[in-house]
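One protein chain is absent from this view; the other protein chains keep their places.
Let's look at chain A:
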Amino acid sequence: MSWLKNFENESISFWEGSGNGKRQALYIMVNATKGLFISCDVPMAQFIVSYNASLPASQRFILHMLDSTHMFVQPHVAEMIRSRISEFRDQNTYEKPA
């Protein structure tokens, strides 16, 4: 018998806390988390990381920093990150007044 646990939108820490002791050799317990896979260049990754760090702990969205150009984040933050980036871009450009 084998089965798969699937906690959608649930953070991994839940498993780290309560999962370890209860794991039984009989089952295949693969943990699945729903989220967004982000791939970008290094500066953009740093930007996202620093944005994440600026938020209060309860709102941080990066679940796993995979490597310098990839990360795994909570599923609902796509729009938020996009608008942050475009805000940042706007700050760095200057439009000649008409």
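Criterion: contacts are C-beta pairs under 8 Å (C-beta built on N, C-alpha and C of every residue); 3 or more make two chains touch, one makes a residue touch a chain; residues count from 1.
Convention: contacts and distances are computed from a predicted model.
**Q** For the chain that's not shown, choose its UniProt protein name out of "DNA topoisomerase (ATP-hydrolyzing)", "RNA polymerase II transcription factor B subunit 2", "Lines protein" or "2-oxoisovalerate dehydrogenase subunit alpha".
**A** Answer from the UniProt record of the missing subunit chain: "RNA polymerase II transcription factor B subunit 2".
**Q** Where does chain A touch the missing chain, residue by residue?
**A** Residues 1-4, 6, 12, 15, 19, 25, 28-41, 44, 48, 63-64, 66, 70, 72, 75, 78, 81-82, 85, 89, 93, 95-96 of chain A touch the chain that is not shown.
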